[in-house]
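One protein chain is absent from this view; the other protein chains keep their places.
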Amino acid sequence: MEAVLLAFILMLSVFLGFELIAKVPATLHTPLMSGANAISGITVVGAIIAAGADLGPWSTWLGALAVFFATVNVVGGYMVTDRMLSMFKKKDSDTRGDS
Amino acid sequence: MEAVLLAFILMLSVFLGFELIAKVPATLHTPLMSGANAISGITVVGAIIAAGADLGPWSTWLGALAVFFATVNVVGGYMVTDRMLSMFKKKDSDTRGDS
Amino acid sequence: MSLEVLGGVYILAAILFVFGLKLMSSPATAVRGNLLSSVGMLIAVVITLLSKEIIDYRYIAGAAILGAVVGAVAARRVAMTGMPEMVALFNGSGGIGSLLVGWAALYSDDRSAFTLITVMISILIGGVTFSGSLVAWAKLSETIGSGAITFGGQRLVNVLILLALVVCSVLIVFNPALTFPLVFVVIALSVLLGVMAVIPIGGADMPVVISLLNSYSGLAACAAGFAINNTILIVAGSLVGAAGLILTNIMCKAMNRSLSNVLFSGFAAPGKATKVEGEVKPITADDAYLILEAASSVVMVPGYGMAVAQAQHVVRELGELLEANGADVSYAIHPVAGRMPGHMNVLLAEANVPYDQLIEMDEINPRIENIDVAIVIGANDVVNPAAREDENSPIYGMPIINVDYARTVFVLKRSMASGFSGVDNPLFFGENTRMLFGDAKQSLSSVIAEFKS
Amino acid sequence: MSLEVLGGVYILAAILFVFGLKLMSSPATAVRGNLLSSVGMLIAVVITLLSKEIIDYRYIAGAAILGAVVGAVAARRVAMTGMPEMVALFNGSGGIGSLLVGWAALYSDDRSAFTLITVMISILIGGVTFSGSLVAWAKLSETIGSGAITFGGQRLVNVLILLALVVCSVLIVFNPALTFPLVFVVIALSVLLGVMAVIPIGGADMPVVISLLNSYSGLAACAAGFAINNTILIVAGSLVGAAGLILTNIMCKAMNRSLSNVLFSGFAAPGKATKVEGEVKPITADDAYLILEAASSVVMVPGYGMAVAQAQHVVRELGELLEANGADVSYAIHPVAGRMPGHMNVLLAEANVPYDQLIEMDEINPRIENIDVAIVIGANDVVNPAAREDENSPIYGMPIINVDYARTVFVLKRSMASGFSGVDNPLFFGENTRMLFGDAKQSLSSVIAEFKS
Amino acid sequence: MQIGVPSERWPGEARAALVPASVKKLVQLGFSVVVESAAGSKSGFPDDAYAAVGAKIESDRSAVLSGSDIVLRVRQPEIEEVTSLKSDAIQVSFLDPFNEKELVGAIANAGVTSISVEMIPRSTRAQKMDALSSQANLAGYVTVIQAAYHSQKIFPMMMTPSGTIRPARVFVIGAGVAGLQAIATAKRLGARVDAFDTRPVVAEQVRSLGAKFVEIDLGEVGQTEQGYAKALTPEQIELQKEGQKKIIAASDVVITTAQLFGRPAPRIVTRDMLQAMQPGSVVVDMAVETGGNVEGSVLNEIVDLDGVKIIGQGNLPSEVSRNASEMYSNNLTALIEEFWDAETKQLTLDPEDEIVQAAVITRGGKIVNDTIAKLHA
Partner (left out) sequence: MQIGVPSERWPGEARAALVPASVKKLVQLGFSVVVESAAGSKSGFPDDAYAAVGAKIESDRSAVLSGSDIVLRVRQPEIEEVTSLKSDAIQVSFLDPFNEKELVGAIANAGVTSISVEMIPRSTRAQKMDALSSQANLAGYVTVIQAAYHSQKIFPMMMTPSGTIRPARVFVIGAGVAGLQAIATAKRLGARVDAFDTRPVVAEQVRSLGAKFVEIDLGEVGQTEQGYAKALTPEQIELQKEGQKKIIAASDVVITTAQLFGRPAPRIVTRDMLQAMQPGSVVVDMAVETGGNVEGSVLNEIVDLDGVKIIGQGNLPSEVSRNASEMYSNNLTALIEEFWDAETKQLTLDPEDEIVQAAVITRGGKIVNDTIAKLHA
C-alpha cells in the first residue's frame, strides 16, 4: 500500500513540476536550473538519516560522505542562484525607469 | 505514516488543481463546472466499496443508496457536459470559416 | 488482485482526470478532455468492482443501473437553458453520496479518531452540498422565489448551528460510543446548514453558488476518501475542490463581485447593504480581463490620455480581440476629446480602426444603458457627470458621453488628477466604476496579454 | 517526535519548494522564490536532524560544516562567467550524494526487491549524474578539449555498459547475497556510463546537458527517497526532475535542437552528420517564440504577404516586444518588396514603425551573418537565393536580401507557393530555415501571445 | 423672425454663412430664412438645395438685408451696407473689431446689435460656437496640402528600385488649433515633423500626435486665461530665432501659425533663415493676414526667394469651402439655438451672460464690449 501512495506522490509531483515551469524567459534559464539543482540537494536529508541513524560503520561513513557532498550542493546551489538573480534584478530595476 | 502520505497527496492535488485551471474563457465556465462536478462523483468508488464489502446490512444499504446517487451524478454529469461542449464545438467550427 | 495493482490503476485514473481537466480549460480540446476524464472514471469504477474487497454485487448492480438510467435520462431531457439547474441537481446527488459513504464508514471496525474526524467532515460537507444544491436548484428553476430570503437573527442561527455541529463531532470523537444517536443530529444539522447558507443569496448569484458547492462536493469526496482510506477519492476530490474554488473565483470576478462576498453573504447581517460614497475601487488588469471576457458589448471612450500614451494601436488590438471573443465593440468619440478637433480621429485612423465603428456622442448616449463595459481611455472632462448634474461646475451644460450609465465602467488613467478643465470627476467614485491606474498603453497591453494567454 | 509531525513538516517544506519554483519562473519574483525554496530546505534538514531516528550527530556535523564551507566559498569565489561550470560541479556533488545514500541503504536490514531496485536506480542515476557533470564541467572550463570526442564502436560500448548494468542489477535483486561484490561493479559502470554519455557532446551543447543532468539528479534523489522510504526526497526530487526536463526542452528549442538529439547523441553513430537536402522544417508559434525570446538581434523582412495579411500592426508589435526583451530589431526593406514602389513604407509608416529602424538592402546585407533571427514576413522573390546563385533562374541577377546567411530564418507564409515571379525558392529548404505556415497576421499574433503569456 | 443670409462679397471668400442642413434646423425652430441667390454656390451648395429645405431664395440683396431681423455672414459687412440693415437687427459675422474701428462705429450708430464671432470666449459652454477654432482647424489641414502641392519633394519615405526617397522634414511653428492639425496632416502624409510653440503645455500635445517637440529655453512664458499665448519679450524672440535656425535650414517645409490674439503676429522667421534652406523648399505663413510670421511673405502671393517658395495665401479655410461653411454654419446655428427662447420666439441676449458680454460688440447704438470700447475711447 505504501508503495502505491508513494507512486501517487511521484505522479502528482511530476505533473506539478511540469505545470509550474510552463514558460520561462531565456534570461531565467540558468538561474532556474541552478535553483532546481539546489533543491535536488534534498538528498541531504537522506544522507543525514544514513549518517545519523547508526546503521553500522559503513552506512555512517557513506552517509557522512553523502552529507558532505549534498551540503556542498545545497549551500553552493542556493548561494550561486541568489548571486545570479540579484545581478539580474539590479539590471531589471535599472531599465524599469525607461519603459 | 499513511496519514502523512495521504496528506501529501492532498497537498499536491490541490496545487495541481489550482495550476490546471489557471485561465478559462467565460464560455467554458459552465461546462467546466459541470465536468468537474462529474469528477466529484468519484465518491461512487467509495460507495461501491461500502455497498459491496459486506460490512453489515446498514453499510450495505447506505452504500447502495450512495451508489445510486453517485451514479446519477457521474453519468448525468458527464453526459450533460458532453452535450454542452458539443454544442459549443459546433458553433466554434461554424465561425472558424470567417476568421 | 493485489493492492498494488489496484493502486496502480487508480494512479492511471488520476492521470486521466488531470489531463481531462487540463484539456477542458481550452475550447478546442474541451470535448476530448471530458472524454478522457470519463474514461478515468470508468477505469476507477471497474477496477474497484474487480478488487477483492467487493464480495456482493447485487445491491451495487441494482443501484448503479438505476442511477445510470436516471442520470442519463435527466441529462438527455434537460433543455439547454436548464443546464445550470441540472448541474445543481447532479451536484446535490454527489453530495448526498459522499454523506452516505461517510455514514456507512461508521459501521466498519475502524473507530480511530482520524477516521471519525474525517467521517464527520464528509458528512458535514456532503450534507451542506446536498441541501445547498437543492435550494440553488429550486431558486434557479423558480420552484421557490429566486429572491434573497432573509430574516432577523439569521446570522445568529447559523452560528448556533455551526457550534452545535462542532460540539456533536467533538463528543463523537472523544466518546465513540455516542456515535449513533449523535450522528443523526450531525446529518440533520448539516442539511439545515446548507439550506441556511443558500437561501439568503439571490438567484442571480446562483451560478457562483453552484460552482462553489461543486468545489465543496469535491472536498466531500476527498473527506470520504480519507474516511475509507481511498487514494483515488482523495486525489480526484481535491483536484475538483481546488479547481472548483479557482473557477468560482473567476466567475465572481467576471460578475464584478468578491468571493468572500458570496461565501459569507449568508452569515453577514442581512438587509443592510450600505453604499459607500466617495470610495475609489481600483482594479487590476487580470480582473479587468475577466470582466471584459464575459462582456458582450463594449464601448471604448478615448480621450487626451490615449493620445499622450500613444495607445491607439493597443486600443484597436483590444477591440479586435473583444470582437473575436464575440462582443460588440464600438468607439465613441466625444467632439472635444483630445486637444484639437478630430484628435481622436487622426489617431484611430492611424491605428486602422474602421470608420464604421466610430460613433458619435449623440448616437451612443441613448443606448449606453445596455452596454456591458465602457472603457474610458485617458478621457476625463468629456465623461464627467458633473457637466450633466452639478450646476455649479464650470463645465456644467457641456454634453458628455454618459459612461456612468453603462453597466460597468473602466477608467484608465495614471492618477486621480483632473483633466484639461481642472474639475474633479465624480465618475471615479461611481458604484460601477473601476479605476485601472497606470499609463493607458501599459494597462491595455496587460489586459491584452491576459486575453492572449 | 512522531512520524506524523515529521511528515507534516515535510509537507510544509514541499509546499515551500512548490511556491519557490513557481515564483522562480518570473523575473520579478525569482529572488523571493529562491529564498522560499531555501527556507524549505532548511526546515526539511532541521526537522530531520530533530527526528528520533538520528542518534549520532558527530559525523553529520563535521561533514555538513565542511560541505557548507566548501559550497559557500565556491559560490562566493566563482566569477559570473563561470556560473555554468559551477552549477555543473554542484550538480555532480548532488549526484554522488544520491549514489552514496543509495549505497548506504544497502546496509540497512530491508533487502526487499522494491528497496533493492530503487537502490540500484539511485546508484545508476546518481553515478551518471556525478561523472556526467564532471565531464561537462571539464569541457566547459576547457580542462579537457571542449570538442566532441568520438571513437569507433562508441555506440557498441555504451550498449554493453547498459547491458552489464541491467544484468548486475537483476542478479542483485534475485540474489541479495551477491549484493556486495556486484554493487561495486554497478557503481563503476554507472560512473563510466556518465562519462561515455557526455564526452561525445560538443561544448556548445553543455548548458543543455547540465540542465538534463540536473533533471537526472532530481530523479536520483527521488530514487533514493524510494530506497529509504522518505517522502520529501520523493516530492522534491520528482519536482526537480520534471521541472528540469521541461527546462531542458525549452533550452533545446531556443538552441534550435531537438531534445532527443541531445539525449541520445552519445548513442548515435558518430561522425556521420548527413545533411538532408530538400527537407522543409515547419515550426510552431511556440517554438518560434522560444527561439526569438533568446535572440539578441532580429531583422524583419516584409514582403507582399505582409500587405495581403494586413499584418503591419502585429509586425510592429512583435518588434516592440522583441526590443523590450533586449533584442536589436530592424526592418529591412527590399526596394521591390510588395506590388508598388514604397509599398512596405506605406504600411510600416501606418503602423508607426520609426523611420530610423527601416534599413535598406545594401545596409543589412553586409552584416546579416551576425543576425540571430531573420523573420521573413510574406516575402518570397526578394529573399530568393536563386537570384544570387542560379544562373538559369529568371530572376538571376536581381539583388536580394541575403536572409539565408542569418543564423536562423523564419519564413511566414501560407503554403509552399511561389511569389510574383513564379520561381521556386531554395531558401525554404535551407538548413537554418524554419517555415511558420499560416496567414502572417495570425502566425505573428500567436507568437506575440506566447510573448505576453 | 427672419434670418437673412447675403452672399459674401469679400474678395476670394468662398464660404457661406449658412448651409442647407442648418437652414432646415432653423426653419424647424420657427425661423423664416431668406438666402441671397448664389450665396452657397462657391462652396458647393446650389440654390435648389436651400429652397428644398424651406429657405426663400431672394435675388435682391437689399431685400435680404433690410428685411431680416438677424443677418448672418462670414465676413464683416461693407460699411456702405450697414445702413441697409433694420435698426434693431442682429448682425453676426467675423468683425475684426480690433482693426475695423470705423465699421464698428458705423454699426453702433445704426443701432444694430453686432456679434463678433472671433470674440466668442473659449469656454467649455461656447465650444460649439467657436468659429475661430473650427476654421483654424481646417486652415491647419490646408497649410499642409498647400505645402505638399508646391513642394518639389514628396512627403513620405519610399524605398524603391530607383533609390530611396527620404521623408520630407516639416517644421511647424506655433501649435495651437491650426498648428496641431497641420502636424497631424503632415504626419499622415508620412513626413517627419518637428514643432515648436512658446507655450510649454503644448509640448505634450505635440508628442501626442507623434511629432517631435523642439525644446528651446525661452525662460518664463505664459498663456492667458483663454489659453492664448502671451507676447514674447524681444530677448525671448531672439532666443527663439536662434534655436530654430538649424531646424529651419534642415527642413523641406516650414509652416508658421504663430498668432497673438488681437495683436500683430510675431515675426519669427527671418530672411537669413530662409536663405539657409535648400532651393525647392516651401514656407507657408498662416499668419500672413495679421502681419506675417515670415519676413517677406506677401498676402495672397507666392514669393520665390532663391528657390524657396514663401506662400502667403490668406483665408485658408475658404480653400475647403464646403467643410468650412458647414462648420461655420453649425457654429452660428448653435449660437442662435443657445439664445433662442422658444416661448417668446425671441433671441434674448442677456447682458449678464458671459458669451454675450464677450461677443456682442454694439447694441442699442453703443459699443458695449469693454475691450473694444477702450479702443474707441
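Chains here go by letter, A, B, C, D and E, matching the order in which they are written, and residues are numbered from 1 within each.
The rule is simple: a residue touches a chain if its C-beta (ideal position, glycine included) is under 8 Å from a C-beta of that chain, and two chains touch if they have at least 3 such contacts.
All values reported here derive from a predicted model rather than from experimental measurement.
Trainee: Which chains here touch the chain that is missing from view?
Mentor: Result: the unshown chain touches C, D, E.
Trainee: In the complete assembly, which of C:Ala242, C:Met344, C:Ile368 or C:Ala440 touches the absent chain?
Mentor: C:Met344
Trainee: Looking at the full complex, which residue from E:Ser7, E:Ser114, E:Ser321 or E:Thr362 touches the chain that isn't shown here?
Mentor: Only one of E:Ser7, E:Ser114, E:Ser321 or E:Thr362 touches the chain omitted from view, namely E:Ser321.
Trainee: Considering the whole complex, which of E:Ala55, E:Leu103 or E:Ile165 touches the chain not shown?
Mentor: E:Ile165
Trainee: Could you tell which one of E:Gly30, E:Gly227 or E:Gly307 touches the chain left off the display?
Mentor: With E:Gly30, E:Gly227 or E:Gly307 as choices, the missing chain is touched by E:Gly307.
Trainee: Considering the whole complex, not just the chains shown, which residues of chain C touch the missing one?
Mentor: Interface with the chain not displayed, on the chain C side: 333-336, 341-342, 344-346, 349, 352, 355, 358, 360.
Trainee: Residues of chain D in contact with the chain that isn't shown?
Mentor: 304, 307-308, 310, 335-336, 338-343, 346-347, 349-350, 381, 387, 394-398, 421
Trainee: Given the full complex, what residues of chain E touch the hidden partner chain?
Mentor: Given the touch definition above, chain E has residues 14, 41, 43-46, 127-128, 130-131, 133-134, 137-138, 141, 145-146, 148-149, 151-154, 156, 158, 160-163, 165, 185, 188-190, 278-280, 307, 319-323, 326-328, 330-331, 334 touching the missing chain.
By our rule, only the chains that are shown with their structure count from here on.
Trainee: Chains shared as neighbours by chain B and chain D?
Mentor: Chains touching both chain B and chain D: A, C.
Trainee: On the document's contact criterion, could you list the chains that touch chain A and likewise touch chain C?
Mentor: Intersection of chain A and chain C contact lists gives B, D.
Trainee: Please work out which of D-E and C-E is bridged by more C-beta pairs in contact, and write that pair.
Mentor: Most C-beta pairs in contact, of the two: C-E.
Trainee: Please indicate which chain is farthest from chain D, where distance is taken between mean Cα coordinates of the chains.
Mentor: With centres defined by C-alpha atoms, farthest from chain D sits E.
Trainee: Compare the CA centroid of chain A with every other chain's and tell me the farthest one.
Mentor: Farthest by centroid: E.
Trainee: Would you mind checking which chain's mean C-alpha position lies nearest the centre of all protein C-alpha atoms?
Mentor: C
Trainee: Where the CA atoms of chain C average out and where those of chain D average out, how many Å apart are those spots?
Mentor: 38
Trainee: Give, as an integer number of Å, the spacing between the C-alpha centres of chain E and chain C.
Mentor: Roughly 57 Å, centre to centre.
Trainee: Could you work out how far the Cα centre of chain B sits from that of chain C, in whole Å?
Mentor: 18
Trainee: What are the residues of chain E that contact at least two other chains?
Mentor: Residues 210.
Trainee: Could you list the positions in chain B whose residues touch two or more of the other chains?
Mentor: 1-3, 5-6, 8-9, 12-13, 15-16, 20
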